[in-house]
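As you look at this complex, bear in mind that one protein chain is not there, while each of the others sits in place.
Let's turn to chain A:
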Amino acid sequence: MTDLPQGPTAHARGAPDSGVPASGVPGSDVLVSARGLEVHFPVRSGSALRRTTGLLRAVDGVDLDIHRGETLGLVGESGCGKSTLGNALLRLVEPTGGTVTFDGTDVTGLGRRGLRDLRRRAGMVFQDPFASLDPRRTVRQTVSEPLEVHGLRSGRQERSARVAELLELVGLDPAVADRYPHEFSGGQRQRVGIARALAGEPDFLVCDEAIASLDVSVQAQVLNLLRRLQRQLGLTLLFISHDLSAVRHVSDRIAVMYLGRVVEVGPAAAVGSEPEMPYTQALLSAVPVPHPALERARQRIVLGGDVPSPANVPSGCRFRTRCPYVFEPCPDVDPALQPVGAPGQLAACHLHGVVGRPVQREDAVAAE
């Protein structure tokens, strides 16, 4: 807290910052990389004139590297922008700023063809398995859609064989291929969704709250299925969830998001048990412990107030309005991620030294 490492020191240790050139060259350790990624939605009022009256900063300057073959857990409260981030990485939502690199290619500038190729190499599993399958299409039609779109298997016969293979892979009986989604349970539907996401043999899978709307008993099954698939197929997984226990269970590394920004990232063991950022500490203290004595001893850090609106982000550190340790640099310097605690652990907090971009006067006024 006393010695203040300056910007360059942090850079030398490889802390991601907007100024650092994007990593993620082909063959390197990093598969997906975001630099200064922004997704801002205009807030419009009045239907006739459609004047833009504000900016909703769903994702606001995210720096994140996802390593090949790892499972990165992304946690945060609802509305913190984690789903938008996942969607922006696959360009299912258009980023308004920053870059996303996939296997060395900047995907923000991709044309029609490049985008289609990205969609084959990166899949998505959605939250609600009741909404994510077209009710009018059979399981076979749904799962073989990627095969048709990308011309991966020619002919009905070969596609059918591949669909059977995929259904088996996710633990479903291939005989159910001609059934409609409403004939399945939630867990089964989610398996169909996973089979569809895997049809194009992707390298990268975004699981956007993939277990949140399932029954608890089924959650474990789907979670274990994802783990098995990840190992079996060498997938890189971005596991988005608000369920910290589930994330700790599956992740190699964990990233914590607050109000559109990644505020802490690091090895699951470090972030999951000894977080350095006050927000992560509060988040972690809310997780129940499956042991009566330990559970009774658990100290909860209760945060005051609500999450500020992403349309009106506080100046400097965005967590300062609820942080129990707030001190004088917090409103004036926007903290950058800096190395803290365990190797590979980064946190955006001035308690570990004031690093970051000083707040410009205009910003301060705008945030009022």
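By our rule, a residue touches a chain if its C-beta (ideal position, glycine included) is under 8 Å from a C-beta of that chain, and two chains touch if they have at least 3 such contacts; residues count from 1.
As a working rule, contacts and distances are computed from a predicted model.
Out of "Carbon monoxide dehydrogenase subunit G", "Cytochrome c2", "NADH-quinone oxidoreductase subunit J" or "Peptide/nickel transport system permease protein", flag the one the UniProt entry gives for the chain missing from this complex.
Options "Carbon monoxide dehydrogenase subunit G", "Cytochrome c2", "NADH-quinone oxidoreductase subunit J" or "Peptide/nickel transport system permease protein" narrow down to "Peptide/nickel transport system permease protein" for the missing chain.
Looking at the whole complex, which of A:176, A:311 or A:342 touches the chain that is not displayed?
The single option touching the absent chain is A:176.
Per the definition of touch given earlier, which of A:159, A:196, A:261 or A:322 contacts the omitted chain?
Selected residue, touching the omitted chain: A:196.
Looking at A:102, A:126, A:239 or A:319, which residue reaches the missing chain?
If we include the chain that is not displayed, A:126 is the one touching it.
Specify the residue from the set A:272, A:316 or A:353 that touches the hidden chain.
Only one listed residue reaches the unshown chain, and that is A:272.
Which candidate, A:111, A:135, A:155 or A:304, sits in contact with the chain we can't see?
Considering the complete complex, A:135 is the one touching the chain left out.
Spell out the interface residues on chain A facing the chain that's missing from view.
90, 92, 115-116, 119-120, 123-124, 126-128, 130-138, 145-146, 149-150, 171-173, 175-176, 178-180, 182-185, 187-188, 191, 193, 196-197, 199-200, 217-218, 220-221, 223-225, 228, 245-246, 248-249, 251, 268-269, 272-273, 290
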